[in-house]
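All protein chains of the complex are present and in place, except for one that has been dropped.
After this line comes chain A, so read on.
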Amino acid sequence: MIRSLRRVTDRRKQAHGRYGWLFNPYTGDELVAIDCETTGLDPKTAELVSIAAVRIKGDHVLTSDALDLRLQQPDSLSGDSIRIHRLRGVDLEEGESLQAALEKFLDFIGNRPLLGWCVDYDISVINRHLRPLLGFDLPNVSIDMAQVYQRELRRIRPHLEPHLGFESIAKALGVPVMGRHTALGDATTTALMYVRLNKGALEAG
């Protein structure tokens, strides 16, 4: 409720701005799989370390034309998260400023629907950074891969207790896990899972 109100006001405000087109409904057949690596797990405090996005067109995952951004080192970059995503302060020296990165990201995704693993988390972190800089939240439709899988499994095999780890789902769908805990790797794997699920992997198997 609050979110849709917010979207309406955002849309009014941006109607004649640079990003007005983002609020138009999407008519194409593409999706964008996204993933972020952050400094923590709490969407209220976590800061962005890297963002990746891969387009999906039909059966094809367009990895040749993917977006993989690294940001400047945020203040809260600490040992705990480095252990997961393995991006050290040094690795981020060449990184982009937050504003530049988000603008590139918006240009890349456009108004396509967003796909992600627990995508709500990624979107809320991005929104927290986006609102102060550009004054709106991401208006895109979002599809959460974890939920899609759960729903599909419940539809086809209601008696099965779904096992909802990233790796175990990848295995169930026969998708190779590529570069786990790098933004681009996770985004690509999620994209492959989606393509796979849409082709009826569960029915067949």
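Heads up, the rule we're going with is that a residue touches a chain if its C-beta (ideal position, glycine included) is under 8 Å from a C-beta of that chain, and two chains touch if they have at least 3 such contacts; residues count from 1.
Everything that follows uses one rule, which is that contacts and distances are computed from a predicted model.
Novice: Tell me the UniProt name of the left-out chain, picking from "Phosphonate transport system permease protein", "Carbohydrate ABC transporter membrane protein 2, CUT1 family", "Xanthine dehydrogenase, molybdenum binding subunit apoprotein" or "CBS domain-containing protein".
Specialist: The chain we cannot see is recorded in UniProt as "CBS domain-containing protein".
Novice: Among A:Leu62, A:Ala100 or A:Leu133, choose the residue that contacts the chain missing from this document, as touch is defined above.
Specialist: That would be A:Leu62, which touches the missing chain.
Novice: Can you tell me which of A:Arg12, A:Arg157, A:Lys171 or A:Lys199 touches the chain that was removed from the display?
Specialist: From the options A:Arg12, A:Arg157, A:Lys171 or A:Lys199, the contact with the absent chain belongs to A:Lys199.
Novice: Have a look at A:Pro113, A:Pro139 or A:Gly185 and name the one touching the chain we're not showing.
Specialist: The one listed residue touching the chain not shown is A:Gly185.
Novice: Where does chain A touch the missing chain, residue by residue?
Specialist: Residues of chain A in touch with the missing chain: 59-66, 174-176, 178-179, 182, 184-185, 188, 192, 195-196, 199-201, 204.
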